[in-house]
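Excluded from the complex is one protein chain; the other protein chains are retained at their positions.
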Amino acid sequence: MNRLSCTNLTKRYGRLTALNGITLELQPGKIIGLLGPNGSGKTTFIKLFNGLLQPTAGELLIDGMPIGPDTKAEVAYLPDNDFLPEYMTIKGFLDYYEDFFKDFDRKRAEKLLEPLGLPLSQKIKTCSKGTKEKIRLIVTLSRRAKVYFLDEPIAGVDPAAREYILKTLVENYAEDAVVILSTHLISDVEPILDDVLFIKNGNIVLHEETDSIRERTGKSVDELFREEFRC
Amino acid sequence: MLIKIFKYDFLESGRKLLPGILAMLLLSLAQGIVLAYNLVKKNAVNGSLQIIFGILIVVVTAFIIGIIIAAMIIQITQYNSTIYGARGHLTNVLPVNTSSMLGGKLLSASLWVLISIMVSGIAIAIIFGCLFLNLGAHDQEGARQIFSQLLKQAREYGFFQLFAQAVLGTVIGIVELVITLYLCVSLGQLVSKMKVLVGIVAFFVISFIESKIDSLLQVQNSFDKYHGLVEKHQDVSVVINNGWSGIIVSLAFAVIFFFITRWLLSRTLNLE
Partner (left out) sequence: MPWTFENGIPIYRQLTRRIMVLIASGSYKPGDKLPSVRDLAIEAGVNPNTMQRAYSELEQSGVIYTERTSGRYVTDDLKKLTALRIDLSTEEISRLYSELEKLGLSDDEIRKAVIDYKRN
């Protein structure tokens, strides 16, 4: 069974076509880079699979099921913005998250939060921006999900934090899951990617194993990307 | 899942509303004490104090009305921010179907509006209670007698049934109002600019259409129906019978709006 699949997935906004009839099948157990410049359709793709958008045409399935509460229970999503409820304490938020997501590994989250040195009674609104980013990352990766979507997790983040993010990902994601990591900063993430998808103007123009690309072209994926997307 | 959504939305609104409710109750108590003092001292209060008393009355009245309006505004903004704001990236990925999501929020919001109305009633009761406690024993006895006379008449004329129906009608009316507000927010979110304006216009348009349908069905869905009682001395049972149609129509509108809003949420959601 394909973990994630879509057939002719299309999304149009009036005259603008964000996704142009994408057909794809992804198997479990892989970390996949969804690579493309800004505006190429990465976030649209991810939002469609999370039910935050409806397709204009085409079909999309997760574990053979259409997008709905059953797929949402299996999908962990880390968006590029701050979704934390400001008024809750950290403990309050962990309670809330655990209440809705059966696959949330609370002990793991608390263990990952320890080095941050925060009292669980602290209100989220008093946390710094960097701390909030870490909290969002930790709760998302503490879910034992079947699919993880990380939308631009390292954009706008300093190198030390990038290392922390990628290390936390590799250490904590559920191993038989599909991880889809979208970014336009490739050299940092390349070593952890199994496969890459190049997306350009709403089309998938490449879908290949990282090592196969390196072997075939003698280049890194980053170099290939720069060539492919040169203005 | 609906209950979970209800619980968290209820607590979230409570945090915003409870301080206001507490303040209102305290102010009402203060107002009650002040009025009682005024009564006892038989208006032996001079000019400047009267101004303060006057201000206090205005403030308390504003609070009592305001808490109900605040409850409604809080529900509108909470619906908007948790579904369409940054929080939407959390709310809309919860493994909850749209009906439960909408239902839970609707229940929580309706309950808070109802609570705000009841608390306003309690505030008014506090004020009158303070006055009553400070009447002389003779006056208190007089008041008690008038009150028990009224109760007796109410029982005879079937006013209790009328009151019960009115309460039911109010509750359903609140639910209908909230789902209408939700619908207008979601309609406003269909456009990219001037969302608030579109929402407000939608509200007036929907209200207008509703009142037209009401008169078409010859349903009196407001306090007009009680005029018949007073002016034409209609039998209470007639008023009650007419009252049912109003409630049913209200319920029907609520159900229709629920389905439309649910459709909007599942088909047209487009988070930034």
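Per-chain numbering from 1; labels A and B assigned in written order.
Everything below uses one rule, namely that a contact is a pair of C-beta atoms (placed from the backbone, for glycine too) under 8 Å apart; a residue touches a chain by one contact, two chains touch by 3 or more.
These figures come from a predicted structure and were not determined experimentally.
**Q** Where does the absent chain make contact, in terms of the chains shown?
**A** For the complete complex, the undisplayed chain touches A.
**Q** Considering the complete complex, identify which of A:K30, A:R108 or A:K132 is in touch with the unshown chain.
**A** A:K30
**Q** Using the document's definition of touch, tell me which of A:R108, A:H184 or A:R214 contacts the absent chain.
**A** Spelled out, the listed residue whose C-beta touches the missing chain is A:R214.
**Q** Identify the residues of chain A touching the omitted chain, counting contacts across the whole complex.
**A** 29-31, 163, 166-167, 170-171, 175, 190-194, 210-212, 214-215, 217-220, 222-223
Keep in mind that, in the parts below, only the chains that are shown with their structure count from here on.
**Q** Roughly how far is chain A from chain B, going centre to centre by Cα mean, in whole Å?
**A** Inter-chain centre distance comes to 43 Å.
**Q** Quick one: which bits of chain A touch chain B in the complex? Just the residue numbers, please.
**A** 47, 50-54, 68-70, 72-73, 75, 77, 79, 81-85, 87, 96, 99-101
**Q** Hey, which residues of chain B end up touching chain A in the complex?
**A** 1, 4, 8, 12, 15, 86-90, 92-97, 266-271
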